[in-house]
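The complex appears here without one of its protein chains, the remainder shown in place.
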Amino acid sequence: MHLLETKGQDYVQGFCIIKSLNVRTSANGSTYLDMVVGDAGGEVAAKLWSYDKTAHGEYQPGQIIKVRGTVSEWQGRDQLKITMIRLAAPGDDYDLMALVPCAPIDVEQTYADMHALVEKFENQDLKKLTLYFLDQNRAALLVHPGAFKLHHAMRGGLLYHTYTILRMAQAACQVYPQLNPELLYCGVILHDMAKLHELEADELGLCSGYTVAGNLLGHIAMGVAHIETAARELAIDPYIALMVEHMVLSHHGEPDTGSPVRPMFPEADALSELDMLDARMFIFSDHLRDISSGAFTDRIWALDNRKIFNHGLAPQGE
Amino acid sequence: MHLLETKGQDYVQGFCIIKSLNVRTSANGSTYLDMVVGDAGGEVAAKLWSYDKTAHGEYQPGQIIKVRGTVSEWQGRDQLKITMIRLAAPGDDYDLMALVPCAPIDVEQTYADMHALVEKFENQDLKKLTLYFLDQNRAALLVHPGAFKLHHAMRGGLLYHTYTILRMAQAACQVYPQLNPELLYCGVILHDMAKLHELEADELGLCSGYTVAGNLLGHIAMGVAHIETAARELAIDPYIALMVEHMVLSHHGEPDTGSPVRPMFPEADALSELDMLDARMFIFSDHLRDISSGAFTDRIWALDNRKIFNHGLAPQGE
Amino acid sequence: MHLLETKGQDYVQGFCIIKSLNVRTSANGSTYLDMVVGDAGGEVAAKLWSYDKTAHGEYQPGQIIKVRGTVSEWQGRDQLKITMIRLAAPGDDYDLMALVPCAPIDVEQTYADMHALVEKFENQDLKKLTLYFLDQNRAALLVHPGAFKLHHAMRGGLLYHTYTILRMAQAACQVYPQLNPELLYCGVILHDMAKLHELEADELGLCSGYTVAGNLLGHIAMGVAHIETAARELAIDPYIALMVEHMVLSHHGEPDTGSPVRPMFPEADALSELDMLDARMFIFSDHLRDISSGAFTDRIWALDNRKIFNHGLAPQGE
Amino acid sequence: MHLLETKGQDYVQGFCIIKSLNVRTSANGSTYLDMVVGDAGGEVAAKLWSYDKTAHGEYQPGQIIKVRGTVSEWQGRDQLKITMIRLAAPGDDYDLMALVPCAPIDVEQTYADMHALVEKFENQDLKKLTLYFLDQNRAALLVHPGAFKLHHAMRGGLLYHTYTILRMAQAACQVYPQLNPELLYCGVILHDMAKLHELEADELGLCSGYTVAGNLLGHIAMGVAHIETAARELAIDPYIALMVEHMVLSHHGEPDTGSPVRPMFPEADALSELDMLDARMFIFSDHLRDISSGAFTDRIWALDNRKIFNHGLAPQGE
Amino acid sequence: MHLLETKGQDYVQGFCIIKSLNVRTSANGSTYLDMVVGDAGGEVAAKLWSYDKTAHGEYQPGQIIKVRGTVSEWQGRDQLKITMIRLAAPGDDYDLMALVPCAPIDVEQTYADMHALVEKFENQDLKKLTLYFLDQNRAALLVHPGAFKLHHAMRGGLLYHTYTILRMAQAACQVYPQLNPELLYCGVILHDMAKLHELEADELGLCSGYTVAGNLLGHIAMGVAHIETAARELAIDPYIALMVEHMVLSHHGEPDTGSPVRPMFPEADALSELDMLDARMFIFSDHLRDISSGAFTDRIWALDNRKIFNHGLAPQGE
Partner (left out) sequence: MHLLETKGQDYVQGFCIIKSLNVRTSANGSTYLDMVVGDAGGEVAAKLWSYDKTAHGEYQPGQIIKVRGTVSEWQGRDQLKITMIRLAAPGDDYDLMALVPCAPIDVEQTYADMHALVEKFENQDLKKLTLYFLDQNRAALLVHPGAFKLHHAMRGGLLYHTYTILRMAQAACQVYPQLNPELLYCGVILHDMAKLHELEADELGLCSGYTVAGNLLGHIAMGVAHIETAARELAIDPYIALMVEHMVLSHHGEPDTGSPVRPMFPEADALSELDMLDARMFIFSDHLRDISSGAFTDRIWALDNRKIFNHGLAPQGE
């Protein structure tokens, strides 16, 4: 966590985000704030002892704050004892990139590239349908995370995930000429679009959980329903809409992972496989970053409980 | 099969439906019709030797025909050798009930009862939404089968299945007062409504297979999309629409049987269980009809490969 | 917990049950009682510091005690510091219903209704067999819980569970005339009867775990063996006994949930499905009570790890 | 098949058993018998053309007959055309061993050895219980097969299977001194005893299928119920009876293969594993007999669809 | 089948391959050849009636023959009645490509490209190891099929499969810079190399089944053992060899599909996913070729029993 790196002689100081917050009473009867605060580099438990609402102000999760405090170790982990706290204010000089994990892409440019690719579609139905969703959701797409906790849980993560799959899809259309590129690209761009409605995210691109509809329906069924509604509104050829709906419905590959039907044509299957590959590549990198060469991670739930290995063999040329 | 019961001295005669039909060439080079014909009582293989398109006419599956012929046994099964054949014509005196398996209900009355029940709903959103689908699909509901091959594959089968679940749902609301009756009834009536678009059925109520959309999406995802579209058109409270969509999406109970989400509130769960119970009761009766008291059937795929038993203990009072 | 509601100016006081108890030594070498005490409304951790066997008396789990103490918060949870303690004594004025969770039925009346229903059976074998078990186990049935931890874990829970299934079974016999009512009712009443021998329960109807036989055989195999033994003793028609044994053996539906055979006739199948429905309806209500409208629970193990939702749509008329 | 080995100049002749039999009508209207006949060496399809009930007599499956006929090949398989047929009669000179597959043991001696072993038990409860079942079922044990179709489907197969497990159990008690020998031997001898009531077998030791109780309960649940009833009748210590019941109930190892509980003490576990080993050794030998060295069988359902291999490496010393 | 397209006025004539062959006896006692013959376009059943070994010659599966005959329909399928037959002889003018399904690549060039890529490796261990296997198996790689029946069962299929994965792997290294290209390429090239020893193939590249070692070990375990042996012989760094062995061992992704360990580093995972994608793309194309636009195939075992759909939307530009 970047904040902790500012550790000086006596104290640390800087900006961070409140991840969770509880007001508690200690054994001796006084009130204190029990928080987890974090930035793009990690999290730390924090306590504000003898909390006084009037003096210290009131806070809630998701807010950016400025704190000063001292760090000690408790049960083998760092703990921050806060001595000063206030909300970030306009004019404060902090770097959003340092506070929130952000996708390593220029989101404006990526969105523009994707838009431009679709504008060149020859199939007018696919073009109209895809642009409709891109245009409607531009603002959200620039910040929305790709997941709650697993892969691409970062500001702009949904766009980043969509874009890397799109790049692989372009390669796949070269290697497998039986694929219809425009159908595949449309499927790639729309496959997770309903995550905008499945995941509760704030304007920082931080996800705080699932929406009610996200829990009761999930982004796959929602995606199909949204395409159906849009297709009727835009008077898209129902056959084309059906193909796209199938791609969205089947993109998790099999019932156990959320798709009631399996992919039934090559573009749907390629989408499903490239989606899986992209998620896996992200999760691997995300976990390998934390371990040294020659070491294994703990078991990773999102990878079927496998442990993964850092072999330390750098790509040539690096 | 009723037709075979007309076996007289020399021949049998009557009306039946063409279930399948192939024009073939025999070893000696002549052309013949290789058919399966059937009625509500069963099926039989039939041959029309020395088939002459001009003399005998042309035929296709699903047509009602009148035939005369002789029955012999071949490899342990009856076979019909057709001597005369023609299409059924207006004015012919046949009984549709004898030709097509029909649900044992008065479909007009059942539809009317269901409609009347919904008209009394206090919740206007649930009422508007349910009536919309009932009104839109009246004609189809009076004849549509409930499935291709498994349970309720009969004329009016979908309505019959829906109605018996509804009766059990009414009892459940007495026994379990925590259930919201109108929400449950709405879910029951709409849960399989998209089977109208999943199954290809003719005006006799005979199902010939799945539609393209039925294969690529299935009635569950289609049902959700249709409710979403209707709810927007009718300006239904989106929260109410969401509850109904969840009930439809979850009514097969678990991913392996087609529902990407499990039922998450009591009405959704009760719908799922009563749907299963109704399907099972139908399949049991359907198979037990064919075996004698004290005997077991073969393994039944639709019942997880179990064999079932006719215990022969009649309900008292019969 | 009701006891905590008595919180006065300085202390709380009232009756409760000892759920667990350990005598421990504190860091400073003194002895203390580390208990969990509870009533029908919940549980709380309790400490009796400087425990003196002679002065305070000796205690064990399951006893009803009267305590006085003060409540403080420790690690986010209430904790009771006991200052006075004694065993409940004859003449004490406490309400059993407030101490133990009880099924919301009049157990005497419910038992009598069930008995009366069976007395009217026309099939003498089913009547004799069912009455035998009802008569033999009357006292236990009035208090026994339905499970250790999952559904119906309350005083009278087994009878309550049996009775609500019986009500649904009566409705099912109206809707599905192919069912033999007396066979079904017999199966319903006997299906969990061996839980009396599977679960260790005290006279309060509280379950403390499984018996040795409950672990080594389970209530399903025990139930079959008990029916076999009773049927021979009562000279029941072995064929009738076999039908009932099959219903008991198959009532969990499939091998993975404890039934080595699947239900093979309609009454066995209906029993299995209505048993499941009743358990589910109980678990849903039990968990929904604790969350507010619009909220989800945590994942519930007994419902295949699904989270459930309180939609807040009250049944009309309430 | 031994019968076919008698092929002379013009015809074959000998004794065999009717495995299945149908009276059919041929294309030209005449009646014929369509049979499968067999002996310990195999089976062959057989036809008796122009069957005349009066002249030829009436027959049913399971009977021993004497036939004469000619053998030809039809669709790559032998077929027997019968010219003379009659029932075997007292005084006929045939060898039962050649007609029915028989376990390769002296059943009288094996039974006696097993009985003698039990007589030496020190634990009187285990001794009484085990001898009760051995004595009650002596006649049946000398001929009953071990299964319908899978392993040990031969005259005396149940005894043979029990006995080879017992020999391995004796070795296991040497290697694993933690095992209680008498408890283990009792479990071995009783584990499949209820197969006598699960499988319909004739006096030849040929099994024609499952009994009604075999289908509805299975030999495992029946075995437990029989031990419970016997234990009460014999006033066996209920704790000892419970141990034996658990061994029988758990001997298939896990729910998917028929045991609702897994083995919970070492003797139960050893029984389960040695039972599996014995079944496997039988199935392997049974299939390897039919293929040559260096060849694989087809996939074998009873061995989880594996193909097995004849490596042709004979044990040294043979 | 190309042969059948030569159907002239009276007969067809041409070259084909014997797929299977049996010498049989007909009902009237004469001997005939019962064959399946085929070429790259399909197969047909063929009979040579009144077969005379001296006059017609002797034949076995896998041979190329020249035949003349007439085609008729039997039970809805073509059947070839052979009138003349002889073995293909040197100088015969037939096109191998028309007889055997061949991978749609120039195998010599593809092999050369792959070799050239590896020659440029900077890591000497990976280079030595990969070239060793390429050089050792050059001749076999030019013809060996990729599978017995599933994907890439064609002459040169193994090389074709390897090469298309390699092209996708090159794209993946662009999109996912965390991948080590040389390690990934080495894994791609060696992952199925042991199929050369798992599948019995003739010099035409036709596979007739599995070798004994193929059945008893499979190409995955064999591949690991071959790399281990080669690495020791070539004095490869054991750590590098271990990485490659892991890639081969894990490339089927999970235990149920043949890999006892799951991929534990990114290159292993990417290999596994791209291998799956390539197999799927092949199977889809292979089956879609046979059905018309708007139609579904039957269920396909190799695709988890899904039916697949020909949507008929051609890639733009075609």
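Each chain carries a letter (A, B, C, D and E) given by its place in the written order, and its residues are counted from 1.
Assume contacts are C-beta pairs under 8 Å (C-beta built on N, C-alpha and C of every residue); 3 or more make two chains touch, one makes a residue touch a chain.
All figures in this text were calculated on a predicted structure; none of them were measured in a lab.
Counting contacts over the entire complex, the absent chain touches A, C, D, E.
Within the whole complex, the absent chain has one touching residue among E:M35, E:L129 or E:I220, and that is E:I220. When you scan D:E122, D:D135 or D:D290 for touch with the missing chain, the hit is D:E122. Taking the complete complex into account, D:M168 is the one of D:A88, D:I105 or D:M168 that touches the chain left out. On the side of subunit E, the interface with the absent chain consists of residues 212-213, 215-218, 220-221, 224-226, 228-229, 232, 242-243, 245-246, 249, 255-256, 258-261, 264, using the contact rule stated above.
With the whole complex as reference, residues 72-74, 76, 294, 296, 307, 309 of subunit A touch the missing chain. Residue-level contact of subunit D with the missing chain is found at 122-123, 164, 167-168, 171-183, 240, 243, 254, 262-266, 269-270, 273-274, 276-277, 280-281, 284-285, 288, 296, 303-304, 306-311, 313-316.
The working rule: only the chains that are shown with their structure count from here on.
When the partners of subunit B are compared with those of subunit E, the chains appearing in both lists are A, D.
The chain with its Cα centroid farthest from the Cα centroid of subunit E is C. Chain centres here are Cα means. That of subunit A falls 42 Å from that of subunit E.
For the pair subunit A and subunit C, the distance between C-alpha centroids works out to 44 Å. Within subunit C, the positions touching two or more other chains are listed as 243, 264, 296, 307, 309. Taken as a graph of touching chains, this assembly has some other topology, since it is neither a line, a ring, a star nor fully connected.
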